[in-house]
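With one protein chain held back, the other chains of the complex are shown just where they sit.
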Amino acid sequence: MKKVLSLVLAAIMVLGIASAAVAEEAAGKPFIIYAWNEEFKGFFEAYVQDALIAEGYAPQFVINPSDNGVYQQKLDEALLGDAQVDMFLAEADYIQKYADSEYTQDITKIGVTDFSNAYEYTVKAASDADGVVKGVSFQCCPSALIYRRSIAKDVLGTDDPAEVQAALDSWEKFEAVAADAKAKGYYMTASFAETYRVFSNNCTSAWVDADKNLVFDAQIEAWIAQTEKFVENGYTLTDGIWGDEKNAQMFAEGKTMCFFGPAWYFNFCMGNAQDPEKGCSGDWAICQGPAAHFWGGTWLMAATKTQNADAVAEVMNAFINNEEICSNLVAKNAQFSNNKAVNAKFAEDPEYGSDFLGGQNDVAVFAGMTDNIKWENHTIYDQLLNEGLQTNLQEYFKGVVTKDEALANFYKYVNETYPEIVTPE
Amino acid sequence: MKNKANTKGRIMLFCARFVAYFVLIFLSALCLFSFYMLIINASRSNAELQAGFAGWFSTHFIDNLTNAWNDASINIPRGMLNSFMIAAACSILTTYFSALTAYGIHVYDFKLKKPAFYFIMAVMMIPPQVSAVGFVHLCNTLKLTNNYLPLIVPSIAAPVVFFYMKQYLESVLPMEMVEAARIDGSGEFRTFNQIVLPIMKPAIAVQMIFSFVGSWNNYFIPALLLDKAELKTVPIMIAQLRSADYSKFDMGKVYMFIFLAILPVIVVYIILSRSIIRGATAGAVKG
Partner (left out) sequence: MRKHKGVSYAKWGYIFILPFFIVYILFTLVPQLTTLYYSFFENYRDGLKQIGPNYVGFANFIKLFTPDKTGSIDILKYFGNTIILWVMGAVPQVVIALLLAVFFTSYRLNLKGQQFFKTVIYMPNLIMASAFSMLFFTLFSRVGPVNQLLVSSGMADEVIDFLAIRVSVRSLIALMNFLMWFGNTTILLMAGIQGIDQCLFEAADIDGANSLQVFFKVTLPLLAPILVYTIITAMIGGLQMFDVPQVLTNGKGTPNRSSFTMVMYLNNYLQTSKNYGMAGAVSVVLFIISAGLSAVVYRSLSKSYKN
């Protein structure tokens, strides 16, 4: 028994050490990209990898899951330490943490200079406080109002996107229609936070001022006031943005008229609506809604310490300025590319349309609204402040705590998460 | 008179058995239910999972299995092998050295005996979260990332396992046996390995199971230390499936992998739990 165990142990140790020391296939100059999933890796391998290998690079992805903040923790460790990082991926929610730091570099100095075809907000998002551009996005994620055609017909008398847009192009109209929808037995939205991004993307002040005081923008206050009214009048359900109760509203038997989201949302996250039996594919359409906004998107950032600046620039240019690659992203990968000229081509194509949206050309709608999307007043704290505000206020909207208690809990969360931020007394 | 007592005894025994089976069946049903939910979910497609909970199996069990198996971002057999190596090494090291330490403190008298014992008891109270990030930082400094040693070697010093071994020795080890072994001329290490360890078999088997499971399911520290694809363990791969992008995200695969990950542990558990019982028989013979 003992001998067997010690043999097993010895074998494991040897195997463990041996496998740890597996030699790298060093067939070129290592080019290291940090990512949390394989989405970009797929595009990279399809469109740019061969060229880089031909130039003598050996591209390697270091992929760490985002669960429990592992991705950012390891990326930070790598950027601050001496590990090699040439390029890394970042999401809109936390991009400022990296863009507004010394660990990313000015890409105009390494050869990425033409942003004429990229959407302005995607360039601003990857810029630091002084406007120095540190990265580019390979996708653009304008977010639309996604409505049920049949419910719109019942409530508004039309399901035509232009007419629906005219009926819903301001918050006043949106609220008036919510009342009509309610009168006919429908919900306007299925989550208390459904409209949050539409408001927060259009804030005129940042979450935190120069003295690090927490500031509630008028848009945030407006969202709170609107949601109070919606919950009180039964215009909305109080579920979370990813909740089961909201998802159940996407079935054909659902009673909710409006959802908000970009192409990835209705293509991949509205599974219930696409269900062949209980779903209602084709009974949907999109329009801009009360205000332009975006949701999600992934950016490529250039690490300051890269020794492979040429390769970084080559990849970045490929994904914003190479028309062939950008066209492939739209046609083959269901992306809304970050190249205006390419998107315009698809927007004008009468053959191009989405079955889910009853044949509507979604690229045309998105192309029409991207110019109105703003990237202003963002801070490195946005992701968790937005999340924290929503989850703490949800208890208030559910009637579990008072508004003061909910806000007090939000401030506690802020104090624990960001010691430097000063919360109101 | 004796007969009457016997009948009464039989009725009592019957009632006791009835209660025992009732309690066991009730609790087993609760436990199996959570497992049942997992298998149900492993048989459902991503869209079905999004539609909410269902009480019965769906038809996607095989789809989920092949999808998870063929997912290019993970390698399930490799992950299981990696996890198995780490977990097996941890469970062997942790039980052997904890037993050794416990024996050292239980049997010998030395100046630092009490301080050593209280030290181990005290460090048991420190929440593991506290040292996790510091530990990772240490490993980064020592260039021990993408290496299994920092995941295996620290298991030599497990205060909780030590404490169990110590308590177990207190309840089962007669000092006379150690003395007798010494009179027979047995060296101290031999006494421990050949006389004490067999007596401790049930305790060792129990703690081996626990540390195997703990290590098998451990996500946070391994995730922070390993990033080479060929070194990743099961929980890291599951987390990777969960952070997949929208076009590839599939909860069906996630539940399938969670389900698959349980199977090897059940086998290990059944094998080791036998020696809990066998150990007892050995004890009876010894008595």
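Labels A and B are assigned to the chains in the order they are written; within every chain, residues are numbered from 1.
Following the convention adopted for this analysis, a contact is a pair of C-beta atoms (placed from the backbone, for glycine too) under 8 Å apart; a residue touches a chain by one contact, two chains touch by 3 or more.
Since this is a predicted model, take the numbers as computed values, not measurements.
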item: Hidden-chain contact residue, picked from the options A:Q60, A:S101, A:N267 or A:N386; value: A:S101
item: Positions on subunit B where the hidden chain makes contact; value: 12-13, 16-17, 20-21, 23-24, 27-28, 30-32, 34-35, 37-38, 41, 52-55, 97-98, 100-101, 103-105, 107-113, 116, 120-135, 137-138, 150, 153-154, 156-157, 159-160, 162-164, 167-168, 170-172, 175, 179, 182, 188, 192, 199, 202-203, 205-206, 209-210, 213, 217, 219, 235, 238, 255, 258, 261-262, 265-266, 269-270, 273, 276-277, 279-280, 283-284, 287
item: Missing-chain contacts mapped onto subunit A; value: 69, 76, 79-80, 97-98, 100-103, 239, 243-245, 248, 380, 384, 391-392, 395, 398, 400-401, 405, 408-409, 412-413, 416-420, 425
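Quick note on the criterion: only the chains that are shown with their structure count from here on.
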item: Whole-Å gap separating subunit A and subunit B, where each centre is the average of the chain's CA atoms; value: 39
item: Residues on subunit B engaged by subunit A in the complex (per definition of touch); value: 46-47, 50-53, 72-73, 82, 85-86, 88-89, 92-93, 96, 136-137, 140, 146-149, 152, 193, 197, 219-220, 223-224, 227-231, 236, 239-240, 242-249
item: Touch list for subunit A against partner subunit B, complex; value: 2, 5, 8-9, 12-13, 15-17, 19-20, 22, 36-39, 62-68, 70-71, 73-74, 77, 81, 244, 247-248, 251, 264-265, 267-269, 271-272, 274-275, 278, 333-334
